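Data block below; observations after.
Heads up, one of the protein chains got dropped from this complex, but the rest are sitting where they should.
Chain naming follows the written order as A and B, and within any one chain the residues start at number 1.
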Amino acid sequence: MTTTASTTHDHPDFLAHHWDTPKQQFEAGKLGMWLFLATEVLLFGGLFVGYAVWRGNHPELFKFGSQYLDTTMGAINTVVLILSSLTMAWAVTCAQRGNRKGLIIGLLLTLAGAGGFLGIKYVEYSHKFNEGWFPGAYFYDKPSDRSRTWDDNLPVPGAGQLVVPVPDTEARSIEELGLPADILVEISTVVPPGQGPSGLEELALTDTVHTDDHAEHEMHALQREDRPANAHMFFNIYFMMTGLHGLHVLGGVGVMIWLLIGAVKGRFNEKYFTPVDLGGLYWHIVDLIWIFLFPLFYLI
Amino acid sequence: MTTIDTTKPTPGAETPPVDNYLTHSSGIMSWLGTLDHKRIGVMYLVSILTAFFLGGMFAMLVRLELMFPGEQILSQDQYNMAFTLHGVIMVFLVIIPSVPASLGNFVLPIMLGAKDVAFPRLNLFSYYLWVTGAVLAVSTVFFGGVDTGWTLYVPYSTTGTEMNGILLLTFAVFVLGFSSIFTGINFIVTIHRLRPPGMTWFRMPLFLWAIYATGILQVMATPVIGITVALLAVERLFGIGIFDPALGGDPVLFQHFFWFYSHPAVYIMILPGMGIISELISVHSHKHIFGYKFIAFSSVAIAIFSFIVWGHHMFLSGQSPLMNVVFSAITFSVAIPSAVKVFNWLATLYKGSISFNTPMLYALSFLVLFTISGLTGLHLGTLATDIHLHDTYFVVAHFHYTMMGGALIAMIGGIHHWWPKITGRMYSEFLGRTACGLIFVGFNLTFFTQFMLGSKGMPRRYHDYDGPNWTPEATELFGTYHFWSSIGSFVMAAGFFLIAFYLLHSLFRGKKAPANPWGGRSLEWQCASPPPHDNFSEPPHVGDPYDFTVLEWDEQEQGYHWRHDLKHEPGEA
Partner (left out) sequence: MATESSQHEGHPEVGHVVPVRILLVTGMGLLALTLLTVWAASFDVGNLNIWIALGIAVVKGTLVVMFFMHLRYDRPFHGIVFVTSLAFVALFISFALTDTTEYAGNLDPGDAPKVVEKLNVLGE
């Protein structure tokens, strides 16, 4: 009943042998894509958990850090991404109507949007790096910048060693620190975590963090030493979330180019446009994630 | 595999050899590049069993080391690497993919009455992801090894010196995760979109319900382990402080991440096994399954519930008392749907005409072992007792009863059940039953002693239990238990080698299998053994998958077939 019935009626090229009808195949692709999007949501979900936890415990760090993000740039990027989503949706409609020219133009515009987004992100990132806002251990002075005993082979503290953070002292060795010599010690430039939920309470008391408009340009002149302890945590999560998102945009560019080639070759028509539709879904989810990232980082 | 040929004429084999999926095309590339779900299933089966062998070797090393007090064959570091690799291989390479990817791939479309899974290419891709992940995971040995345990807990994994090993392993786990996700997506879509007319949801064999529930878990939980290991990797690479307290991170958060995946993952392991057991019990006692809908829905219920109990692994990790209480309470509730299944299986057995075939023996072993495992899980889920039992051999015994006594025993039972279908050959019943007995006895000897070890206070993951830190009494007591535990593991190993022997033997010398040797009613027993390339040469009879009254035994064929007086009734479809 499954096999015999289907062989009789027409079986277009794009229909794989185990499907009976194009509709069945299309619906399967759609469901598969939605399931894949669910996995994407959960993949990013992990990072949102990280965001919630760190922000919950260190709200002041987020206030502090987000001042260094350029809201205008972020807003422009949001607009760019929304527009590219719009052109993508339009491209899908064109594909469904068999309008090849429209499809190609739509894909090209979407690609342009993706490129624009990445370009702006590049400018933003390099700006951050120039100002010394790096993710992770690089947030703090590189080992070579200072005369600290930082073992280059151990970018993170080594096994069996205790970590002694030495934020504001010139002492750079175990002897200078007056520590017992028979304990293995790794001297770290990284400041230890803050205290509990409200984090760096001392810091919260100083004017610098409770920012008012006039404090803002003062902040830009901050020297590394003046950054609040653990300020890197905001930039960690910022770089990771936007970075993973950026990778997805890059993936989207790949998908667009592939669709574009297909469209130019005339692979799609009103009967067969599944790849365009699915590529579109993927692109919209990338947009959707940015819609949440933007306020969470830039507007706080 | 393609050279299976009849040299001895067997009863009922006079019919001209028909084309089947094994003979459909030949050459190594026709396997490596195949899109046929049956061949992919067989490739998975072979690969997973190879990984199982490797993981088993590491287990043997661990057991040898612990057999007597004092250092035996492994240094402390080597010991840590041995149990880590044992765990990683067994969990990520064997038990998580085992049933769905191998047996599921083979029988799912056939049970459904479909020609293939929804996305054959994705299926093959996910197989190669598995291979990549397997190679990466095993190759960590050559890059300094990993000594963190399969749980990869921070700060072991962020501060150890075996930098490259950890990085490789995180990558391997990431890739394996995607292999699992793609399998899950594929099966969910197949079940939704490729059910032929007549195959309604409630006519699906319970194995398919189990695979479906597993798919939900694979899709919804696995991405989280992906992001977890990705974060671990960037943490190691760039010193981003996420989990490492020295960098401002939170190590307890790592455990939240890890268990948010890994508790659902234990149900990724056990649910397909439960599905197999539902089939085995019903078919081999020739009785309609009891409480079909309860079993079906309890699979889905387990899948959902399993997302909200992960904190029971963290009672002593610094999790807050509030969440301890919450997670403990929910943990108890998740035992309910499991118990529902056990009672339904027992009710199915009741007054059935049970044939003690090898697969059935495995199903019965499962019932015993899984019940023990579930009940000991409740000990661990109780806050007060867990303080005593956490991180002792009691936990080790508990999860071996679930993963090995449950998931793996079910898989071996399934392999025996579908072996005639997959290969077209019968194995020796006598050796089959013997091996099952060996494994059952060996298993209990190995792991029941570990319950005692644990409750007496032997911590897990220790290289030794001798020396100044141990009282002589403890050393002696633990020595006895460890000794018998190791003996048990040798018995088990003997059982596994016996299985390997007679199964391989059957490929060449086994009797030719009839289409339906056990009297199964689901669709895979209606196509030839081995199945033809397109699964069905004539449309199967869809109907109640546990209505065995439509079958009758054929002495000549040595198998069951559709009752002659019903032949021309088109089933229910």
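Rule of thumb we're sticking to: a residue touches a chain if its C-beta (ideal position, glycine included) is under 8 Å from a C-beta of that chain, and two chains touch if they have at least 3 such contacts.
None of these values were measured; they are calculated from a predicted model.
Only one of A:F48, A:F117 or A:F268 touches the chain withheld from this view, namely A:F48. Considering A:V123, A:L247, A:V264 or A:I291, the position touching the chain not shown turns out to be A:I291 (whole complex).
Set against the missing chain, the residues B:Y79, B:F290, B:F307 or B:F451 yield one that touches it, B:F307. Seen across the whole complex, the unshown chain contacts chain B at 192, 197, 220, 224, 245, 250, 252-253, 256, 260, 307-308, 311, 318-323, 326. Along chain A, the points of touch with the absent chain fall at residues 5-6, 9-10, 20-24, 26-27, 30-31, 34-35, 37-39, 41-42, 45-46, 48-49, 52-53, 56-57, 71, 75, 78-79, 82-83, 85-86, 88-90, 92-93, 96-97, 162, 164-167, 177-180, 182-183, 185, 191-197, 271, 273, 277, 280-281, 284-285, 287-288, 291-292, 294-296, 299-300.
In the analysis below, only the chains that are shown with their structure count from here on.
Those residues of chain A that touch chain B in the shared complex are 1-4, 16-18, 24, 27-28, 31-32, 35-36, 38-40, 42-47, 49-50, 53, 135-138, 155-159, 161, 163, 188, 190-194, 230, 232-233, 236, 239-240, 244.
By the touch criterion given at the top, residues 113-116, 118-120, 122, 158-161, 181, 184-186, 188-189, 192-194, 196-198, 219-224, 226-228, 230-231, 234-236, 238-242, 244-250, 253, 256-257, 534-536, 539, 542, 573 of chain B touch chain A in their complex.
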